[in-house]
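Let me give you the structure first, and then I'll get to my questions.
Missing here is one protein chain; the remaining ones are kept as they sit in the complex.
Labels A and B are assigned to the chains in the order they are written; within every chain, residues are numbered from 1.
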Amino acid sequence: MKRVTLNIDGKEVTGEDGMTILQVAKGAGIDIPTLCYHEKLEPYGGCRLCLVEIGTPPRTRLVTSCVYPAADGLAVQTKSKKVIQNRKMLLEVLLACAPGAKIIKDLAEEYGASKTRLKKKASYCILCGLCVRYCAEIKKADAIGFIGRGVEREVMFIPEISPKSCPPCRECFPLCPTGVLESNFILAQSLIFKQ
Amino acid sequence: MPKLKSTLELEELRKGIVSRRDPNRLCFTVCSGTACLAVGSQKTYAVFEAELERQGVKDRVDLRATGCPGFCERGPIVVVYPQAVCYLHVQPDDVAEIVSQSIDGQIVERLLYVDPVTGEKIAYEPDVPFYKYQNRLILGNNRLIDATKIEDYIALGGYKALSKALFDMTPEQVMAEIEKASLRGRGGGGFSTARKWRSTRDAPGEPKYVIVNCDEGDPGAFMNRALMEGNPHSVLEGLTIGAYAIGSHEGFIYVRQEYPLAAENIAIAIKQAEDYGLLGKNILGSGFDFIVKVHKGAGAFVSGESSALMNAIEGKVGEPRPKYIHTAEKGIWDKPSCLNNVETWADVPFIINNGADWFTSIGTERSRGTKIFSLVGKVNNTGLVEVPLGTPLRDIIYRIGGGVSGNKKFKAVQTGGPSGGCIPEQYLDSPVDFDELIKLGAMMGSGGMIVTDEDTCMVDFAKYFIHFLSEESCGKCVPCREGINHMLDVLTRITEGEGQAADIQLMEDLAGMLKEASLCALGQTAANPVLTTLRYFRDEYDAHIYEKRCPAGVCKALLAFYVDPDKCQACLICARNCPVNAISGGKNLVHVIDQSKCIKCGTCLEVCPPRFGAIKKTSGKPVPAPIPEQARVIQRKG
Partner (left out) sequence: MVTDNSEVNVKKINHILAQYKGESNLLIQVLLELQKELRWLPKEGLIRISQELNVPLRQVYHAVTFYKAFSLVPKGKYTVTVCMGTACHVRGAPRILDRVERTLGINPGETTPDLKFSLETVNCLGCCAIGPVMVVGDVYHGKLSLDHVKLTLDSYD
């Protein structure tokens, strides 16, 4: 397998050709925060927390490391000023979605975003899609999916499939970063499936 | 109709069609684009048919339903050839006169264009200022073609470029010509067309696809609609030439759901082209195969983004993909796919027919050729404007557009739709091309130009675009889904008088996140209208926030209406029209608006007779207290 060598935060790091920046970084023990990433699933690029700055100044740009292919000679900064600024704002926004979620509170504190100026929505579902993708790609049951668009976008248990498929499985519940998935399933059971 | 099997057969067909058409024969053309249809041109066309029959001239004259020439404000438009007498606002009742007068070689004066400055009547289409100062290379043929008749297109030289490409040029030579012409994408990105074609051609993988993007979602833009409805073959021919250069044998035309006539006309064009051997297997006997399928949208602006559109063609929901590999290399089903805008494809036959040097003689060094713009909003001559790239904004808005309507003062022009920005008066001499407007924080985009005047509130205007985007965001990525929504919250509070000093910084922070962290261009450019209005109209934001005042008098929550007791003549018109019965008064009793009931709809202001002008609109100031009851009685003389 061909090897590629990246420069991450000033350090030479190698990985396999075909890997993403995130995979190479993880392999070298370099920490990049993620919420929607799962090593068994196709990268999604939805949470944007894994943004890194690539290229050599002044010609740099921000890309999501979970998707960007690791190329030989690529210069990567995982904690540049721009990256930190964006992560901070993203976390401020996420805090408004899921104010009590531990993982978000911890990250927000790490990046100095512990207070949000934004109106709290407290839906707790951050639409990372881990549940939908796990069910589709790993279990191939398609019992849960997205509906709607924009702020109306939601995760929905499919009424024709979920009542039978989900109770014996439940493998996606622990994947939920904010923990709201299981509660939503219980609500769906009692209010929609009426079980 | 046997399929054409060579250039010779095509040319013979063309000669035959032309020879059967007498250029001196009277021809009545009725514009049948969607906008003219919306003001009744279908009825007008039917009346023409009946009238020609009635006057017994059906066999001596021609009647043609043509494509949109772009002067939509003045529709229904009828042009009588060969003299090209141009009639505007034609109603069914005018038809009989037009027919009889035209046959007698006369002109119906009252239906002509009138110059607003000189009062002069202008009879001939090329002399009408709106058209005169344009360079209608791409759009011009719309007026001469019935889009449902391929022979009209062939008569004007259609498919000559395709036969030249297939028989006299190699795919590489076609590529080189487009490269020499420096054609750049007309859909907003401005990417080098030749480079995109080459990337697709050189990328590994078969089959290769070519795609027409007719998802034109920018509110205020309708250039693509006019081309697809009015001259679909020009797009089809360009697409086929591109497919030949790239090595693609299958194309898709994505038409947005809101353009049913465009979808219908392109489907007819495809069928006719196939019947004539100009599409499908063994085109013109060249051995080159190319098929085209139409794919309709279902009402989502974001699906016009290249990767989203390709997802939609795959049958998935039309959301963008977070990929960093160009779709030219990995597009539909991960195969090399070349997507271009309708207008870009329409430029191709012109370049092949006339040569790259001809194309580069128009425009500026980095922006060659013409561009079609849709000039709309508070402007006198709204419609489609085609001019060389590099034409100053002022020329487009004033010389061709006739200036701001209603003699109001110009405020700004929004270019580039929701991804663009607004440009104030001091920059009106800026040339319009791919690069110049970016320096001002805006962009040319796909060509939409919306003119605003002193009565437009720029905060409300920015809010309009953010509201649009909040409904159109696919919702996949955090910055766009949440960022736009929070931006909308802030702008709404500001327009409702609840803005705070910290709001500007918050919007700037949200804007930064949108620009740098969003997954696709919708989110990345979403903040532009807000940023440009902040840059050039900060005073309006400050007035809303600190004075609770809307300078343009638009934001309802910051307005108050009251009756000027000195002007009121107690006619009761406003009281009767008030939808919530908030106005008290009577005959000879000065009217008073109950502020607690008033919903600020502005109806009273609209209906108060202009000679009285007794309704006042105010913002940022308290309404004067109503005069005491005794003082409200109007003493009339006599």
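Worth pointing out:
The definition used in the following text is that a contact is a pair of C-beta atoms (placed from the backbone, for glycine too) under 8 Å apart; a residue touches a chain by one contact, two chains touch by 3 or more.
Just so we're clear, the structure is a prediction, and the values are computed from it rather than from any experiment.
One of A:A28, A:L41, A:I103 or A:M156 touches the chain omitted from the figure, and that residue is A:M156. From the set B:T7, B:T34, B:S102 or B:N213, the residue in touch with the chain omitted from the display is B:T34, counting the whole complex. Touch with the chain that is not drawn comes from one residue among B:Q272, B:S306 or B:T456, which is B:T456. Of B:D62, B:E97, B:E258 or B:D509, it is B:E258 that touches the chain left out of the display.
The missing chain lies against chain A, touching residues 132, 136, 142-149, 156, 158, 160-161. Contact between chain B and the unshown chain involves residues 34-35, 37-39, 71-73, 75, 216-222, 225, 257-260, 295-301, 312-319, 374, 376-378, 382-383, 414, 417, 448, 450, 452, 456, 464-465, 468, 471-472, 474, 579, 601.
Everything that follows uses one rule, which is that only the chains that are shown with their structure count from here on.
With centres set at the average Cα position, the gap from chain A to chain B is 38 Å.
Note for the complex: chain B touches chain A at residues 300, 302, 322-325, 470-479, 481-486, 489, 502, 506, 509-510, 512-513, 516-519. Across the complex, chain B is touched by residues 43-48, 51, 62-64, 67-69, 82, 85-86, 89-90, 93-94, 96-97, 117-119, 126-127, 129, 148-153 of chain A.
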